[in-house]
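Missing here is one protein chain; the remaining ones are kept as they sit in the complex.
By written order: A, B and C. Residues from 1 in each chain.
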Amino acid sequence: MTAINSIDGLQKRVSRCPFNHWLGLEVVALSERGVQLRMPWRNEIVGSPTTGAVHGGILGCLVDACAGFAIIAATGESLATIDMRVDYHRPAAPGPLTAHGEIVKLGRTTGTADCRIFDERQELVASGRAVYLRREPPQDQ
Amino acid sequence: MTAINSIDGLQKRVSRCPFNHWLGLEVVALSERGVQLRMPWRNEIVGSPTTGAVHGGILGCLVDACAGFAIIAATGESLATIDMRVDYHRPAAPGPLTAHGEIVKLGRTTGTADCRIFDERQELVASGRAVYLRREPPQDQ
Amino acid sequence: MTAINSIDGLQKRVSRCPFNHWLGLEVVALSERGVQLRMPWRNEIVGSPTTGAVHGGILGCLVDACAGFAIIAATGESLATIDMRVDYHRPAAPGPLTAHGEIVKLGRTTGTADCRIFDERQELVASGRAVYLRREPPQDQ
Partner (left out) sequence: MTAINSIDGLQKRVSRCPFNHWLGLEVVALSERGVQLRMPWRNEIVGSPTTGAVHGGILGCLVDACAGFAIIAATGESLATIDMRVDYHRPAAPGPLTAHGEIVKLGRTTGTADCRIFDERQELVASGRAVYLRREPPQDQ
């Protein structure tokens, strides 16, 4: 178990994933407690044509990614998501979002992490949790 | 409460949403019990660079969309997602996916629907559920 | 992996658990697809003093038990619950409840099962899902 200690190192790991790359996920903070990712705006992620609010599924992508990278940063491991939950608190208006991922429990077989997503005004727009199966680190690292 | 009875009518509603449009979601079946959506393959939706499997968050987008359209088809209403859950059963290999959405309970204030996602070999790759707040139909329809 | 094929055999396993025993859970059906448990009424399980409806947590106990026994019946194994979700569809009026548990996916490490809970009038009062970590069968069996 080898932690990833640098923002650059974790960014490399984040961007290796094609969909995270498409979303433009950027690692903005990294500590023992968790990680912070920034997702820029892009027009394709709109869910509601009337309000322009972000698609709920995109917020789920952020939860899965950010909660997972909180564990990956702490362990260096590869993970498989067992399940994920997202609660929607208010519509996410157009603009960049920031996601805070934090480990809840790192067990022997599974790990659980939380994610909270804030808009530009620091309002909580969604929050969620995912549980992961811990696996060996990827071979190609 | 006016049901949407034609595949074309529901397809129009699905494609009005920019992210559903980007995903290329296609309505392939529609009945009183639920809806069936097809999501074509595109390279950007990969989650794992080593296996090429679909990003878990994208499967969550399908759950949110397909479960929601099962209720929208039955009611014609607009919905706000309260929360969503996704369970991942096996990696979704590259290729089109089919999602089956089905209403579990349509209450006065909220509605609950399930979604099961199958790959080309008809293997269940993920399944989930979302709960929605029922709202008035969109004005611009 | 040795399935439990008789109602008596599964009932013995259900009743070994002190809280299931207190709830009076009774195995009423058992097939390859799943199990059916009956929970009799008792005054202590009321959640709402004004309506007399069953406590939501008790319905969660039924989900955890019934979804789990669907997997235990198929495998004979012991399980540890990873997580559980319950959706509440309508108040469960005083009277016996019946829970239907069904396996969604039995993986190598984890298993997922659904549970639907019906009241005496066959109305769906709650439904949910749990994910379990598969473990070796208990030594003392």
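Going forward, contacts are C-beta pairs under 8 Å (C-beta built on N, C-alpha and C of every residue); 3 or more make two chains touch, one makes a residue touch a chain.
Because the structure is a prediction, the values reported are computed rather than measured.
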Touching partners, among the displayed chains, of the absent chain: A, B, C
Of C:58, C:71 or C:117, the one touching the omitted chain in the full complex: C:58
From B:64, B:83 or B:114, residue that would touch the chain that is not displayed: B:83
Residue numbers in chain B that touch the chain omitted from display: 82-83, 85, 109-110, 131, 133
Absent chain, residues of chain A that touch it: 85, 87, 89-90, 104-105, 107, 112, 124, 127, 129, 131
Residues belonging to chain C that touch the chain removed from view: 16-20, 22, 43-50, 55-58, 60-65, 80-88, 91, 138-140
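Rule of thumb we're sticking to: only the chains that are shown with their structure count from here on.
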Centre-to-centre distance between chain B and chain A (centres being mean Cα positions), rounded to whole Å: 22
Residues of chain A touching at least two other chains: 82-83, 85
